[in-house]
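Apart from one protein chain that is not included, each protein chain of the complex appears where it belongs.
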Amino acid sequence: MVKVEFLGPIGKKPVEVEAGSLKELKEILNKDDSLKPWLENSAVAVNDKIVQDLDVELKNGDRVVILPPVCGG
Amino acid sequence: MVKVEFLGPIGKKPVEVEAGSLKELKEILNKDDSLKPWLENSAVAVNDKIVQDLDVELKNGDRVVILPPVCGG
Amino acid sequence: MVEIFKGGIPVIETLERWYEECKLEGYGAMIPFIGIVRPDNGIEGLSFDLYLPMLNEWFKKWQNLKEAKIMMAHSFGDVMVGETSFLCAVFTKHRREGFKYLEEFVEDFKANAPIWKYDLINGKRIFAKDRAKKLPGAGILN
Partner (left out) sequence: MVEIFKGGIPVIETLERWYEECKLEGYGAMIPFIGIVRPDNGIEGLSFDLYLPMLNEWFKKWQNLKEAKIMMAHSFGDVMVGETSFLCAVFTKHRREGFKYLEEFVEDFKANAPIWKYDLINGKRIFAKDRAKKLPGAGILN
């Protein structure tokens, strides 16, 4: 299982999903229509490291966070 | 009479001199050997305004200040 | 580590602490940046969420500079107009590196620190979408 957290304004509770790769996770998350506008502009971190392409394997216990556009200060 | 003040590190007391122009003042001040090293790199203000050439008349009561190189902060 | 405060940052006592801590370490310039909440668009204030694990990770690369020391504080939750939500200070030997690092640091912060800003209007939090910046790789799950 992989834990997925949605940060900041997405306002959705964490979910646990079965996904062996980011590609699989992408398919799963895209089934949720309310998430789609956020997926367009959100970045993704696996175990708190930002990843920039989909060729990433996921293993049991990995944590994925979905990061919408930021604005500190 | 024109009052001449020597600022900062020059360490010389103000003097009152008869000078109708900056050119005349230049001649007078250059008679003082201890001033020469300062005159090389000092700027000049008449009544607290910096002047950048010698074509300046002086009248009775004018104040001239000699400003060596600066370094605030 | 980034110093985190609930609500407005106690600007003066934080600056005092940083100043006292660093003033004898041979730095000739301390340049703080104080981000004050402005009364724009009739807001009552701003509100912030932040993701601390990645915020501290992001800040790490600014803590190992050879010629500069950087301190930083940020708020979470509500920060009212006139209060401060972001505070940092750059210490360098000479002023010119200080100007350079401050600007680089603040721009990197604005672009990459995992913090989300909301306007507070009639007591409600409204995500400041128009001012937000996509992080690297944004959209790969789309």
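For reference, chains read A, B and C in written order, and residue numbers begin at 1 within each chain.
Operating definition for what follows: contacts are C-beta pairs under 8 Å (C-beta built on N, C-alpha and C of every residue); 3 or more make two chains touch, one makes a residue touch a chain.
Computed from a prediction, not measured in an experiment: that's the story for all the values here.
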Report summary line: In the full complex, the chain left out is in contact with B, C
Query raised in the report: Touching the left-out chain: which of B:Glu16, B:Asp33 or B:Asp53?
Result: B:Asp53
Requested in this report: Just name the one of C:Ile31, C:Leu65 or C:Ala111 that touches the chain not displayed here.
Outcome: C:Ile31
Report summary line: Omitted-chain footprint on chain B covers residues 7-9, 22, 25-26, 29-30, 36, 39-45, 48, 50-54, 65-73
Requested in this report: Spell out the interface residues on chain C facing the chain that's missing from view.
Outcome: 11-12, 15-16, 19, 23-24, 26-39, 81-84, 93, 95, 98-99, 102-103, 106
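As a working rule, only the chains that are shown with their structure count from here on.
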Report summary line: If chain centres are mean C-alpha positions, then the most distant from chain C is chain B
Report summary line: Leading the contact tally is the pair A-C
Query raised in the report: Quick one: chain A and chain B, Cα centre-to-centre, how many Å?
Result: 73
**Report entry** Intercentroid distance (Cα basis), chain C paired with chain B, Å
**Finding:** 50
Requested in this report: Two or more other chains in contact with one residue: find those residues in chain B.
Outcome: none
